[in-house]
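One structure is given here, and the rest of the page talks about it.
Here the complex is missing a single protein chain, while all its other protein chains stay put.
Read from first to last, the chains carry the letters A and B; within each, the first residue is number 1.
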Amino acid sequence: MSKDTQTSVPSVPAAASPLDAPFPAKRLLVNLGPSHPAMHGTVRAVVELDGEAVHSMKLDIGFLHRGFEKSCENVTWTQVFPYTDRLNYVSSIMNNVGYALAVEKLAGLQVPERAQYLRVVTSELHRMCDHLTLISAMGLELGAMTVLIYGMEARDLIWDRLTELCGARLTSNYARVGGVSRDVPPGWNEKVLRTLDRAEELRVEIDRLLTRNRIVIDRTRGTGVMSREDAIDYGFTGPCLRASGVPYDVRKASPYLVYDRLDFDVPVGTNGDNFDRYLMRMEEMKQSDRIVRQCFDQMQPGAIAADDSRYVLPPKPEVYGSIEGAMAHFKIIMEGIKVPAGEAYAYVEAANGELGFYAVSDGSGRPYKLGVRAPGWNMLMALPQMMEGKLLADLIPTFDTINMIGGEVEQ
Amino acid sequence: MSATSDLDLVPAIATRREDALSGLEKLVSKGLGWARKYSLFQYPFVTACCGMEFMAVAAARYDLDRFGAALPRFSPRQADLLMVVGTVNVKQAPILRRVYDSMADPKWVVAFGVCASSGGFYDNYATVQGIDRIIPVDVYIPGCPPRPEQVLDGIILLQQKIQDQPHKLIDRQKPASPAKE
Partner (left out) sequence: MSQAALQRLKERFPDAVTGTYTGPGGDDVALVRKESIEPVCKFLKDDPELAFDMAPYITAVDYAGPEPRFDLVYQMYSTKKNHRLRLRVAVPESDPVVRSVTPLWKGANWYERYCWDMYGIRFEGHPDMRRLYMYEEFVGHPLRKDYSLRGRQPLIPERQVDEPFRGPGPSGG
């Protein structure tokens, strides 16, 4: 596949008759508008085309800005969890966990072990859902529509398990400050293991369809290349950074929750192109599977939330039985948990990269400021550079593999 | 409260001559209604999280294809069902309006999710509090995001509504100018 990178029309000697003269060429300005099937979510890309080659590209975002930060400043700390769910909506538990870690850092809370394991299990399940969504969407847009069906089936199965646990398929609202909201139903562990087996079968099927497919390789290998230095300069994190050759994974570099007790590998790529990013995600799904199985082996029964009635709702028998329980419950619900004043930045390895929450508290029951370091931002920022000089058709796999989720980019 | 779309009004007793349907016209209306409700070409105006549930509804398990509404048409000129999936914010509102205006009659609008129905819990400076402030809506599907079964229920409701509307072979009425109140 030849890549035309000419950016100016070559001059041709004057022809004999006007019919043979070359057409005067002008660059075409195409608006890939905000409502477009390939622009996941709503991003407007204004592309200057030279034939099929992209001369330059400008991105316009803000079509999904929902005022996340301002809304969070007006609700209590616990009421922020549903807002964080809808940031990266394909893997919402990781957002919940990241935010909970930020508040616990401010408050100096210790989370019990079982809650940590549950957070890890659900985070990894949602990581698998995120990667499945991306691979299905990528397959669909490259023309392999069956991959969408298999991916959605696998995702639906995992969501069924999470529905049994959290109550919702997509926006789970599972983590709480000090732990998680509820314990697993009986028999859930075995069900999840069976679901993972079936998801593995489907993943192997998808792998067979895509990884050695001539069309996929032609379209993704060598396109959307990001060099190692540029990737770090732009602030890439996660699978996109690892595809460019930097082995940075928050779970290994600064382990949080129980990741230091778990044994898993972190795939690192070489070329920094779309194909490598796709392979990162396929491999990470295998590692997530491994992590979940290890967690089930290591998990012990225990408390699922810290025993601190300033931050965690006391158990119902205490609320109805004792004055302290009723008062604690009332204060937490009506005024919000009183997090000590200060600021903290906590970060997790979300499916897309390093998801950071910067929380500022003024001692009251509401956040004073809650900032989100969305991993998808940096990749989206670098998109014009990745596309300059490349063909328009390369925009599709590039946009797919950087996994721009509108919710987190536009908060 | 302002009036809903004119397509909505099925007079029980038609007192005006233009609204009256003869027996043959009633048969035609039933036939056209049947044809139109089972062949919905949707324009998925997907913005946010509800898009994930939309993908799940369109996939194999909760199949939208058995309702005839499988094929998305990514051009508003070719679509007749505008599914507004997800939050519409103030910057996106003119685009939604433009897409709606580009669609040809007869057209229906489904507000998928609470953000499209009423703004959801984003009651702030950036979000339109429900798309019915901008375009007329036929079916509201609540939920954040709605379960696929809820979406299918909404589609069935829409199909009943389409069946009950008066359809004419040659529609001499000017199309209802959308929401110009």
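As a working rule, a contact is a pair of C-beta atoms (placed from the backbone, for glycine too) under 8 Å apart; a residue touches a chain by one contact, two chains touch by 3 or more.
Since this is a predicted model, take the numbers as computed values, not measurements.
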| item | value |
| --- | --- |
| Option from B:D123, B:E149 or B:D164 whose C-beta touches the chain left out | B:D123 |
| Given A:G139, A:G371 or A:P397, the one touching the chain that is not displayed | A:G371 |
| Contacting the left-out chain in the complete assembly, out of A:G51, A:G222 or A:G342 | A:G342 |
| Option from A:E48, A:E69, A:E200 or A:E388 whose C-beta touches the chain left out | A:E69 |
| Contact partner of the left-out chain, one of A:P22, A:P37 or A:G108 | A:G108 |
| Subunit B residues touching the omitted chain (full complex) | 1-2, 90-91, 93-94, 97, 121, 123-126, 128-130, 132-134, 179, 181 |
| Hidden partner interface residues of subunit A, rising order | 61-62, 65, 67, 69-71, 74-75, 79, 105-106, 108, 230, 232-237, 246, 248, 253-254, 340, 342-346, 354, 356, 358, 360, 368-369, 371, 373, 377-378, 381-382, 385, 410-411 |
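Convention: only the chains that are shown with their structure count from here on.
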| item | value |
| --- | --- |
| Contacting residues of subunit A [partner subunit B, same complex] | 33-37, 41-42, 62-67, 70-71, 82-83, 86, 89-90, 133, 136, 148-149, 152-153, 155-156, 159, 169-171, 406-407 |
| Residues of subunit B touching subunit A in the complex | 44-49, 51-53, 55-56, 59-61, 72, 74, 86-87, 89, 91-92, 95-96, 99, 121-127, 144-145, 147 |
